[in-house]
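Of the protein chains in this complex, one is absent; all others appear in place.
We just call them A, B and C in the order they show up, numbering each chain from 1.
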Amino acid sequence: MVGPNLFINYGEAVAVILFGIGFSNLLLQKNLIKKIIGLNIMDTAIYLFLAEKGYIAGRVAPIVVDGVQEVEAYINPVPSGLVLTGIVVSVSVTAIMLSLTIRLYRRYHTLDLDEISMRLKKEGL
Amino acid sequence: MRGIMQIFTCILMGFLVICAISVTFSKKLLNSILIFMSYSLVMSIIWMLLESPDLAITEAAVGAGVTSVLFFVTLKKIHAMVGEDNDERKEE
Amino acid sequence: MKEKKNNAFTRWFYGEEDTLLDKVEMKPQKEYAPREGEIRELMKEREMLREQIYDVEDNHKLRLFHKMYQIAAVIFCLTLISIMLVTVSWLPPNGDPDNPVNNEVSARYIESGLQETGAVNIVTGMILDYRAFDTFGESNVLFIATVTVLILLRLDKEKKALAKPGVPVYQKPVDELTIAKAQADDRVYEPKNDVILQKVAGFLVPIIIIFGIYVILNGHLSPGGGFSGGAIIGAGLILYLNAFGFEKTERFFTEKTYKWTCFFALTFYCLAKSYSFFTGANHLESGIPLGTPGAILSSGLILPLNICVGLVVACTMYAFYVLFRKGGF
Partner (left out) sequence: MNFVQNFPFFSIILSMFSGIVSSVLPARAAKWLNTILISVVGAMSAVLLVYLMGTGESYVYWMGHFPAPWGNEIRAGVLEAGMALFFCVIMLLSMTGGRKKLLGEVEYSKHNLYYILVNLLLSSLLALVYTNDLFTAYVFVEINTISACGLIMIRQNGRTIEAAVRYMIMSLLGSGLFLISLCMLYDLTGHLLMSNIKESVAVLVSHHQYSVPLMTTIGLMCAGLAIKSALFPFHSWLPDAYGYSTVSSAAMLSSLVSKGYIFLLIKIFYRVIGFEIIAESKVINVLFVFGLLGMIFGSLSAIRENDIRRMISFSSVAQIGYIYMGFGLGTESGMTASIFHILSHAATKSLLFIAAIGLTDVSKGSRQIVDLTGAGYRNKIAGFAFTVGSLSMVGVPMFSGFVSKLLFAEASIGHTYKMLPAVIVLAISTILNAIYFMKTVIRIYVPERRKDCEVITIKNEKEYAVTLVCFIVLNVMLGMLSQPIVQWIHTGLSMFG
């Protein structure tokens, strides 16, 4: 059932544990702020996973030094590029979620989504 | 040398997991956000160790900087920091 | 205390006299009004609601449900994690050069990236030249995020907010707006004229902004680039705003500044990249010199694009903060 590489891939293992924690927070926490923190944890966990994937033992960051351009010298640059793009996306999404939270609070004075929907039901709107 | 670095990485990763769990269970929102800030900083150190300085600098500027500031403003707007304010006023 | 020098900096450094005092006049602001009663009322209302809705006192079933909910949440989390861990255990080993990810794609980026893009930092060369379409999409994500935040939090003047006269208005936005305006306008809170904060900010802000500019301009030579540099500058601006208040920042940064900076930067980005996509797809020469690798003026379009991204990001971060604070510039 469990494959051979669990302990070699300890970085990825930590990343998916964080992903699970973040995902559950985003899905199941009642407080909106904590949901948003969960979202951020989930996103950074994915980026940690990618960064681990790009890493190659004993090689250095992909910035050309002294004209050395052998493949054996540098780590894989692709995941870094993807993560840079991803971080921007997660910042934008966080800002949107936080502004939605502010508006929601101004309207209903609470951060609990279930409470709000129950209130809506009671008001019969 | 590499062995020491590996142990260091392991400790940092353990710290990440602890941070994530304590965010989930902490009662005060302000505490969760502070913990999340330290989570971001540790994450950027780990990325430095993984030879991705581009990511580390971005995460330090964004995750620990701007995002946290936005969180704080939101907390202020939703009066979640009200408890602390009241305490201060009493002391005065 | 040592003898006084007639140097503005030393005087300021020893705290004798604030050199900024005459030049930048700070209007006396309203005192921070506690408005304690209002907050209390809010909390009370909330408590009442909570009681009405959840009925926590009497309803033991509900309490049980909450316990079960928590346990179910933890179980869900553990299941998800264990599935993912099993998956991870079958993935290729970490750090091995023979993994499928280390194939001809990354090899070409490393081996000929310097010649083809002119960027010493291979990651920057990759995201701004090889995979530029993704990156352009990413700046659009940032742009559209600001648009969404503007829609949500910008408080418009009532006259502007209504449609033209003569058009039937089904729903008036004014009512909620005026309440919101009263709450969101937190000018009364600041500045608190905190001397320590102002002194430290006076030291730090120039350094932070210069560092941000350095990171942007050296994006193709060293770690960093438009996005991280822009975020650093944005953080510097936010610090400045916090120390000195809106009155000061509004002299150089209003909504108009934001609008036009973003517009020009994104337009330049769009046109430059369209040109390069079009020539690339039709197999034409682009005619943009790459320069000598390692020099600051090199690597073709990457430097101007980095500056554009940096401008957009700095403005956006600052705009987010200002909109969160008081719903408008």
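Worth a mention:
Rule of thumb we're sticking to: contacts are C-beta pairs under 8 Å (C-beta built on N, C-alpha and C of every residue); 3 or more make two chains touch, one makes a residue touch a chain.
What you are looking at is a predicted structure, and each value in this text was computed from that prediction instead of being measured.
Here is the thing to keep in mind: the chain we left out touches A, C in the whole complex. Interface note for the absent chain: among C:His60, C:Arg251 or C:His283, the touching residue is C:His283. Looking at C:Leu150, C:Leu217, C:Val309 or C:Val322, the residue that reaches the missing chain in the full complex is C:Leu150. Mapped onto chain C, the interface with the missing chain covers residues 83-84, 86-87, 90-92, 99-105, 108-109, 116, 129-134, 136-138, 140-141, 143-145, 147-148, 150-152, 154, 156-157, 160-164, 167-171, 173, 176, 259-260, 262-263, 266-267, 270, 274, 276-283, 286. Mapped onto chain A, the interface with the missing chain covers residues 3, 16, 19, 22-23, 26-27, 32, 35, 39, 42-43, 46, 49-50, 53, 78-79, 82, 85-86, 89, 92-93, 96-97, 100-101, 103-104, 107-108, 113, 116-117, 120, 125.
Heads up, the rule we're going with is that only the chains that are shown with their structure count from here on.
Remark: among chain pairs A-B and B-C, A-B carries the greater number of C-beta contacts. The distance from the centre of chain B to the centre of chain C, with each centre set as the mean of the Cα atoms, comes to 17 Å.
In chain C, the residues touching two or more other chains are 42, 121, 123, 184, 223, 225, 227, 320, 324. Annotation for chain A: residues 10-11, 17, 21, 24, 52, 54-55, 57, 61, 63, 79-80, 84, 87, 91, 95, 98, 102 touch two or more other chains.
Considering their complex, residues 1-6, 8-13, 16-17, 19-21, 23-24, 27-28, 52-57, 61-64, 69-74, 76-81, 84-85, 87-89, 91-93, 95-96, 98-100, 102-103, 106-107, 109-110, 115, 118-119, 122 of chain A touch chain C. Chain contact summary for the complex, chain A toward chain B: residues 10-11, 14, 17-18, 21-22, 24-25, 29, 31, 33-34, 36-38, 40-41, 44, 47-48, 51-52, 54-55, 57-61, 63, 75, 79-80, 83-84, 87, 91, 94-95, 98, 101-102, 105, 111. Those residues of chain C that touch chain B in the complex are listed here as 34, 36, 39, 42-43, 121, 123-124, 184, 215, 223-225, 227-228, 231-232, 234-235, 238, 317, 320-321, 324-325.
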